[in-house]
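Step one of this worksheet: look at the structure below.
With one protein chain removed, the remaining protein chains of the complex are shown where they sit.
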Amino acid sequence: MTVLTLAKALNEGLRAAMDADPKVLIMGEDVGKLGGVFRVTDGLQKDFGEDRVIDTPLAESGIIGTAIGLAIRGYRPVCEIQFDGFVFPAADQIITQLAKMPLRSLGKLKLPVVVRIPCGGGIGAVEHHSESPEAYFTHTAGLRVVACSNPVDAYTMIQDAVRSDDPIVFFEPKRRYWDKADVELGAPGLPLGKAKVVRTGNDVTLLAYGPMVKTCLESAAAAEDDGRSVEVIDLRSLSPLDMGVITESVNRTGRCVVVHEAPVFTGLGGELAARISEACFFRLESPVLRVGGFSTPYPPSRLEDHYLPDLDRVLDAVDRVLAY
Amino acid sequence: MTVLTLAKALNEGLRAAMDADPKVLIMGEDVGKLGGVFRVTDGLQKDFGEDRVIDTPLAESGIIGTAIGLAIRGYRPVCEIQFDGFVFPAADQIITQLAKMPLRSLGKLKLPVVVRIPCGGGIGAVEHHSESPEAYFTHTAGLRVVACSNPVDAYTMIQDAVRSDDPIVFFEPKRRYWDKADVELGAPGLPLGKAKVVRTGNDVTLLAYGPMVKTCLESAAAAEDDGRSVEVIDLRSLSPLDMGVITESVNRTGRCVVVHEAPVFTGLGGELAARISEACFFRLESPVLRVGGFSTPYPPSRLEDHYLPDLDRVLDAVDRVLAY
Amino acid sequence: MTASTTGLTAPPELVQLLTPEGERIEHPDYKIDLTAEEVKALYRDLVLVRRIDLEAVALQRQGELGLWASLLGQEAAQVGSGRALTDVDMAFPTYREHGVAWCRGVDPINLLGLFRGVNHGGWDPAEHNFHLYSIVIGTQTLHAVGYAMGIQRDGAEAATIVYFGDGATSQGDVNEAFIWASVFNAPVVFFCQNNQWAISEPLEKQSRIPLYKRASGFGFPGVRVDGNDVFACLAVTRKALADARAGQGPTMVEAFTYRMGAHTTSDDPTRYRVADELEAWKLKDPIERVKAYLFRGELADQEFFDKVEAEADALGKELRRSCLALPDPAPEALFDHVYAEPHALMADEREQYLSYLAGFER
Partner (left out) sequence: MTASTTGLTAPPELVQLLTPEGERIEHPDYKIDLTAEEVKALYRDLVLVRRIDLEAVALQRQGELGLWASLLGQEAAQVGSGRALTDVDMAFPTYREHGVAWCRGVDPINLLGLFRGVNHGGWDPAEHNFHLYSIVIGTQTLHAVGYAMGIQRDGAEAATIVYFGDGATSQGDVNEAFIWASVFNAPVVFFCQNNQWAISEPLEKQSRIPLYKRASGFGFPGVRVDGNDVFACLAVTRKALADARAGQGPTMVEAFTYRMGAHTTSDDPTRYRVADELEAWKLKDPIERVKAYLFRGELADQEFFDKVEAEADALGKELRRSCLALPDPAPEALFDHVYAEPHALMADEREQYLSYLAGFER
């Protein structure tokens, strides 16, 4: 076991993936000498060379578009989008090409492209550096969307993502990059599509992913002091959802709160609430509540503590579902 | 009263808007001599000149980006995106600029830009010509999103949209372009943000917008033959939602089905289901069900009848909510 | 913007090896030596490709296809460039490269399947090194550059060609593709068929200078070729591909041609362009000049022309037959091939829908 930060766990995972398969490439802005602005690709260009770790021109559409071409030629590119807010110039290549080309080819083409996106707020950044654009991609059929929340998952999930033959949007919780945990290098993890109960409880189910898992765990711990038994599920896979784990839990607790940083309106929380409301209709003792970002652009950093779900807002929602 | 097709109603609405305000411009691919591929801008360049009806280079990001610049200079551009599937090259300008710039300016800038998008399927078209991308925009704070479903609304809604000081994504149901109705030229309509009960009923509420309103009305008529009283609401405004009209209805009927062509997963139906489940928790006798596109890319046209919600699928959902 | 600034009148910089009258001329940079058999083969390609196109237009008119994008007038650009490719080269088309598809050996029924709506393409790009059609303008240029970067990494001696139109040159993606190709010195040929129109918009809406000059702004060569001259298109593309394979990086080829038909079968060009233009371009027909050349040089006799005509008739007939025989996809095809690996939601939706359908049978 080695103690690794989440960023370093991704780095080790990428290294393992590159070692395992010479077709794996890394491409993006500043991923080479700099090792990426978060150092996730630190040292990889030095060890694998400029042909496999490619500093690209400053153009996100170009990054995804050429990655698709490389994938058609048999490569497995892992693309870094420098910050969440900069994925939109690549939206067309992701939505109309990456997601749809495998079907267009009736399965003759596989596009094993991973799009890594550091996401979320809470780091005091300027505009466009704190967003949570996952719903744009979960709404895009043809993509898989996953989010890691801790170093252990980060290490195995990135390897699984690289190994998958489907295009994957891979969200990394940037404010958790420096969180540490014991990671067993070389060991496999829970499969990519699986949700994980990260804390068991009986009264309420909290659903979260990425940066909000930690927040929910802290909320659950605080709720316990008030005698409330809160279960926390780390979704890990946002598309598709692991509905089995989710409904088993909510059918047991009868109450559910979904927590994410993205704006609530048409966010993933709506999908979860709708599905759970249907799947657990006779067991739900309260509506599924959602705690998330407001329906505003991500605010200036001096307001982000108000914008982001935190322990208090999660507990407030727990109170409210319990009050039904 | 004049009998107009939906396309012609939009044309008359645009003409009225251009007459009313010399700052109103039209821009897009083929909007000039050709009058747009659906003829919505037919004759406008002839009457208002090339400076006000601008055939643009073939670049959607350019269309929205320059429209923003024109709006900063005091113009009110109405942009045409030729087909739903071609809005994605403009995603960045819409999401990071058009939607966010007013807040960035703390309200000093208004961006009265209308982005017209012919949307939806059912016309036997090739790939990218039949999509329903509304959820990408409803999830984008800073935008208003509306959809017209009939000539009467089309005529007034497009004028209201042009008059609004907020950026608006305006969806037009392309397979209804040739539907006709009596339109009173010069008359105002229901305000842009309002939903409309287009058929009253007591047993189930159907929520729809754009092309699916007609489908739902037909379903409601068919259901009546089976003795079921189905209410149909045309949302008209997708963001924000007119929740008052919606909850009043669902609280009355106790049952609700949302219908849209877009894939269900993380679509607008999820948002509606989540909100209604919360707002009408004690009145709902069944979960809110959703009928929509599958979680696949829009299929080849020989499969679209299977993909698109139709009378039978809507009735099936009505049966299912009534079976609870 | 006058016609001459955008080069609507044939400019001197145009590479031409065969005049509209079928006269062979020489160009210092582009030598080509074709045997009679080779010229006849090109003629045959041109005729058959045109026939495929005409048959498809007819099928669309009769409701058998949802749409068709005709290549009428662009046969030489497509056959010339298509025949310049070797087996190891890879081609990325738009939605109009039926002639290139033909040269790559792709059965035209595949193209008809797409426009009929039975699938979105579905052929195997690797089988003939011919990628799927791309409808979102310009996207394929980046795919081509990425593919070319893969060729570099494989150490292979091969090149990529990517097709796009005059309108497409305005898209960000196409310009990004120019940048990547130049920065990475990728083995790619940018083959722009300037057919003068992007639906209803004339070239002036996309550029105020001749398109081939765009390349110079990115630091690689651009050349304008008579797009109705199959010899010139072959020679210029061959050289560009050879340069690419030899590590000399990208070239942009502007094939100066004309869209003789409507944009697609849905379009009505009478709304935006004058008949005169069309008449002028008719005199530059890509097939007639090869025929004249063959006649003039007595390289082919009437029997040859008759044989090609008969072959075209047979091809058209066979295409019609196989088009009508195309089966509609089964409903469960909705859920196939969206993902390469098992997918829970796909399985759910599939099962639910099939059981819903089964309900009707009961």
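Labels A, B and C are assigned to the chains in the order they are written; within every chain, residues are numbered from 1.
Following the convention adopted for this analysis, a contact is a pair of C-beta atoms (placed from the backbone, for glycine too) under 8 Å apart; a residue touches a chain by one contact, two chains touch by 3 or more.
Quantities reported herein were computed from a predicted structural model and do not represent experimental measurements.
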### Task
Could you tell me which shown chains are touched by the chain that is not displayed?
A, B, C
#### Entry: Selected residue (touches chain absent from view) among B:165, B:184, B:224 or B:305
B:165
### Query
Among C:55, C:75, C:89 or C:176, which one is in touch with the chain left out?
C:176
## Note on the structure
Out of C:204, C:277, C:311 or C:336, the sole contact with the unshown chain comes from C:204
#### Entry: Hidden partner interface residues of chain B, rising order
25, 51, 56-57, 59, 61-62, 64-75, 89, 92-93, 96-97, 100-110, 141-142, 144, 164-166, 193, 239-243
### Task
Quickly run down the residues of chain C that touch the omitted chain.
169-173, 175-176, 179, 182-183, 185, 204-209, 213-219
### Query
List the chain A residues touching the unshown chain?
29-30, 32-35, 37, 55-59, 61-62, 85-86, 88-89, 124-128, 265, 294-297, 299-304, 306-307, 312-313, 316
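Note that in this section only the chains that are shown with their structure count from here on.
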### Message
Let me check something: if the centre of a chain is the mean of its CA atoms, which chain is farthest from chain B?
### Response
C
### Message
Please tell me the distance, in whole Å, between the geometric centres of chain A and chain B computed from their C-alpha atoms.
### Response
30
### Task
Among the residues of chain A, pick out those that touch two or more other chains and give their numbers.
61, 89, 92, 96, 100, 103-104, 141-142, 239
### Message
Show the residues in chain C shared as contacts by 2 or more other chains, in ascending order.
### Response
119-120, 136, 172-173, 338, 345-346
